[in-house]
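These notes are about the structure you will find just below.
Removed from the display is one protein chain of the complex; every other protein chain stays in position.
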Amino acid sequence: MTGPWAEALPWVIVLPLVGAALTPAVAVRHPRVAGFWAWGVLLVTAVLASGLVAELLARGPFSYELGGWAASYGIELRFDHFSAWVLPLAVLFVVIVPFSWRYLDHVMPDERRPPFYALLLLNAGGMIGFCVTGDLFNLFVFTEVVSLSSYALVAVGGRGLAAFAALKYLFIGAVSSLLMLFATAQLFVLTGSLNMADVSLGLGEIGSGTAVMVAFAAFAVSFMVKAAMFPVHVWLPDAHAIAPSPVSAVLSGMVVKVGIVGMLRIYQIYFGAEVLELGAFNLALVWLGAVSIVMGAFFAIFQDDIKLMLAYSTISNIGYIVLGLGLASPYAVIGASVHVFNHALIKATLFLAAGSIIHQTGFRTLSDLRGIARTMPQTSAAMAIGAVSIVGLPPTAGFVCKWYIALGAFEANQAPFGFALVFGALFIFIYYIRMLNAFYFQKPVHDEVAQASETPWSMRGPVVLLASLCLILGVLGGIPLNFVEPAVLDLLPFWGQ
Amino acid sequence: MQPFGLDLDYVAVVVLFCVGLYMLVAKSNLLKKLLGLNVMETAVFAFIVTAGMVEGGDPPIMVAGTSAPFASPIPHAMVLTGIVVAVSVTAVALALIVQIHAHFGTIEIDELKELP
Amino acid sequence: MRPWSLLLVLLVALPLVAGVATLPPHDAPDAPIHTQVGALYLERGVAETGMKNMVTAVLLNYRGFDTFIEVVVIFTALAAVLALPKGSAPVPKGSAPVPKGSAPVPKGSAPVGKGSSPTSPSAGAARSREDEERPEVASDVPVSPVVRFVVRLLAPFIAMFAVAMLFRGHITPGGGFQAAAVFAAIFIALGLALGQDRAARLVPVDWRPWLQGVAPLAFALVAWIGWRLTGAFLGYPIHDHTAQEAMGFVLEIGIAVGGGVILARVFLEMET
Partner (left out) sequence: MEVVDVRPILAPFVSFLCAGLVFGFGRSIFWRRFFTFLAAFIKMALVLSMLPGTLQGVVYVYQFVEFTPGIGIGFRADAYGMFFSLVSSTLWVFTTIYAIGYMQGDRDRVRFFGFFALCVSTTVGVAFAENLLTFFLFYETLTICTYPLVVHAETREALRAGRIYLTYTLIGGGFALVGAVMTLNAAGTLTFAAPGILGLESGVGTLAVIFLCLIIGFGVKAAVMPLHGWLPIAMVAPTPVSALLHAVAVVKVGAFGVTRVIYNVFGVELLQQLGFATPLALLAGFTIVAASTIALTQDHLKRRLAYSTISQLSYIVLGAALLTPLAATAAVLHIANQAFAKITMFFVVGAITRTTGKKYVSEIDGIGARMPWSMAAFTIASLSFVGVPLTAGFITKWYLALGALEADAWWFVLVLIASSLLNAGYFFPILHRAYFRPAKEPWPPLEPGRHFETPKTLLIPIVICAAYVLLLGVTAEVPGMPGSVAQVAVESFFAPRGVGP
């Protein structure tokens, strides 16, 4: 029944992980080779992922029993519409890695490149595994791979301060992983199995009880921490601002989405069992999402450092996605799922562009970067396009999702949240006006800015490519939307509507 | 052992978890916070292993000496994996703490806050 | 006692206690944990995997993928430790643009100047440059000759015990991870007792990059073989016990050596 590509499911996870294990060995003579090696591994992974997505389109969701054991007997990998997020993830990695080749010249000595690229590959492999696994404990282990590599990637660039931000991230992340393990153990005790489908059936028989509710709450809190939602977002701004720019692009764009995909998986388990009446939880999600949007935008306005501002705007955009999921109406959920990808794309553009500017001039604050557009036209244009799309103005990808989530809000007749969504995001544009004015319409103050030259092509290529993707997806937004729609429609009956 | 409806073994695990959480949250020394984290990890592993135990069960090793009611092997496998995760997290945390100490000269949160 | 943290802890404790209290009593033999998948493993374990120790069977065979990702986690820890900036040397004023950002957050980069030319000198030379920065750090407390002698005397026996534990993993409690831990313990004991570089010679420098990755590579190899033999990733041929045992041992050795080297290397890096 399954096509040839279904065989590649485990290898798409294992390839980056094994690639990482080999990176130090491959790059022992010339540390710089690690960058090209990582890029090659990710390219092959992207090809495998596209094959898997093609298989998904052809035959619908499919699963793969590891070790030949039947599903609940051994571990089962399950590739469904939400795990299709693996393909854009791999593609974004393939675009970001070339940027880091030249960017790292100022960030670290050459001998520390192999472990850096090993961490990047581990991060990618961990995220791919997380999206594909169908086993609860396996989910926990993959989360650990992703989190551990993220903690280190944050601290790789700076000195003491970066280590301190990374440690804060580590403590909060470790506690949230422990909560997830605790919840997994509880479900294991209740249902005797670790396979998600089995657990869902088991829960169906048990019916709702406090243990089931507490396990759900523990999962929810754990994934909220991973997704940096409002009350537990404190670790994100420092971590993402201090990390080197390609790492910030990966963290803000994709690692944060691990929380969202995790939330979706738990939705699938709990709603499959129709165990919990989720109206109350949806409402809580909607409120948390709305508050995250406004709060993230509000804090972003007062930052002077570009990357710190971009980190806060991540919190605001995660608020979008959560608001969309919480609204539980078809359009809102479609908008939210597509925003998972669009936000990764836009945030990667912004962070890489900001990274190139910091790389060339050494400055990070708006007041120092006045008049940069004259000397770095393409990068500033990419920054402008990213700014316009992160706020969700029409010709860009960000608008498509904002439109659908707003539509969903009114469809679920939650009008006030529709208004909050539309105007909450405009808040952040106040910062972007300041940024665009500073870049384009003011005279340079420092001579580094006046004489800055455009970044070399290995850095400028990805930035320009991502910026044009933002525009293209703004107009051709239909492709991801039509892809996600069937998945959402067959998941919605679960949604506690 | 079900005094007033509570399973004491599980409650003990939760108490240990909360002790660890308190250490992590309240202590100002980074190393003590890390120890708190380890206590929490041990608590969760204890929870998993006690869940797998059966009345008068032998270790799940099919050799001469062991008899019928075996403890379930899956929790043990989970805990072994969990311990290795705990080790890795602790290793990275220690590396970061060494880094902070090297740069700032102290690992007390209060002193770190005053530095530039 | 900080009231706020107490409040937080209570906030977390109450739901957990409530949740845990309503779980089925754990000792009861009819609890789902014992009737579901666990029971199947106990029944058919020996026949299907040829291993007596069910925990190792679950670890390597039934849920082998978990352990594979497990080994990757420990490798991540090593990569993390290696990737972090070394030593406490203040930020050297390289020729790269000196950070002048007025924000409190420094540029977040240790700009090592253009000195390290793209084709950096071979690993050896790079190592020597690093050594100058790092004076020979013997442990502060002088190690008494008694300890040094005992450690040198016992080291081989501990190694023997580790190897025994490794190979008996199928029958008695033991296996790859435990052996790795013991190897690392020996390495660290020697490191402390006899000084850094003596212990470092245990793990030859130019072998290190390969030895570190041996655990995930062993798993990948066995998985590929399993795929060739049984058509399923990491699949053990059920009826061919010798193949099972061989694959099991390769994995155990891989984990032991890989894990041991990783833990030892982490200790070495921490020392600087």
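For reference, chains read A, B and C in written order, and residue numbers begin at 1 within each chain.
Everything that follows uses one rule, which is that a residue touches a chain if its C-beta (ideal position, glycine included) is under 8 Å from a C-beta of that chain, and two chains touch if they have at least 3 such contacts.
Remember, it's a predicted structure, so these values are computed and weren't measured experimentally.
**Student:** With touch as defined up top, name the shown chains that contact the chain not shown.
**Tutor:** A
**Student:** Looking beyond the chains shown, say which of A:Gly35, A:Gly51, A:Gly129 or A:Gly418 touches the absent one.
**Tutor:** Looking across A:Gly35, A:Gly51, A:Gly129 or A:Gly418, the contact with the absent chain belongs to A:Gly418.
**Student:** Touching the absent chain in the whole complex: find that residue among A:Phe36, A:Phe298 or A:Phe410.
**Tutor:** Candidates A:Phe36, A:Phe298 or A:Phe410; residue touching the omitted chain: A:Phe410.
**Student:** So which of A:Glu7, A:Glu274, A:Asp304 or A:Glu485 would be touching the chain we can't see?
**Tutor:** Of all options in A:Glu7, A:Glu274, A:Asp304 or A:Glu485, contact with the hidden chain holds for A:Glu485.
**Student:** Touching the absent chain: which residues on subunit A qualify?
**Tutor:** Within subunit A, the residues that touch the unshown chain are 331, 334, 388, 393-395, 399-400, 402-403, 406-407, 409-411, 415, 418-419, 422-423, 426, 429, 433, 436-437, 440-442, 475-478, 481-482, 485.
Throughout what follows, only the chains that are shown with their structure count from here on.
**Student:** Could you draw the chains as nodes, link the ones that touch, and say if you get a line, ring, star, complete or other?
**Tutor:** complete
**Student:** A-B versus B-C: which interface comes out with more C-beta contact pairs?
**Tutor:** Between B-C and A-B, contacts are more numerous in B-C.
**Student:** Farthest chain from subunit B, going by mean C-alpha coordinates, please.
**Tutor:** Between subunit B and the rest, the longest centre separation is with A.
**Student:** Centroid of subunit A to centroid of subunit B, CA atoms only: how many Å?
**Tutor:** About 29 Å, centre to centre.
**Student:** Averaged over CA atoms, how far is the centre of subunit B from the centre of subunit C? Could you give it in whole Å?
**Tutor:** 17
**Student:** Considering subunit A alone, which of its residues make contact with at least two other chains?
**Tutor:** In subunit A, the residues touching two or more other chains are 137, 141, 144, 148, 151-152, 155, 159, 161, 163, 182, 188-189, 194.
**Student:** What parts of subunit C, by residue number, touch at least two of the other chains?
**Tutor:** Correct list: 16, 20-21, 23, 26, 31, 33-34, 37-38, 63, 66, 70, 73, 76-78, 80-81, 84-85.
**Student:** Which residues of subunit C touch subunit B once you look at their complex with the stated criterion?
**Tutor:** The contact residues of subunit C facing subunit B are 1-2, 5-6, 8-10, 12-13, 16-17, 20-21, 23, 25-29, 31, 33-34, 37-39, 41-42, 45-46, 52-55, 57-59, 63, 66-67, 70-71, 73-74, 76-78, 80-81, 84-85, 87-88, 104, 171-173, 177, 263, 266, 269-270.
**Student:** Can you list the subunit A residues touching subunit B in their complex?
**Tutor:** 137, 141, 144, 148, 151-152, 155, 159-161, 163-164, 166-167, 170-171, 174-175, 177-178, 181-182, 185, 188-189, 194
**Student:** In the complex, go through subunit C and note every residue touching subunit A.
**Tutor:** Touch list, subunit C to subunit A: 15-16, 18-24, 26, 31-38, 40, 61-66, 68-70, 72-73, 75-85, 91, 96-103, 105-112, 114, 116, 118-120, 122-123, 126, 206, 208-210, 212-213, 215-217, 220, 223, 226, 230-236.
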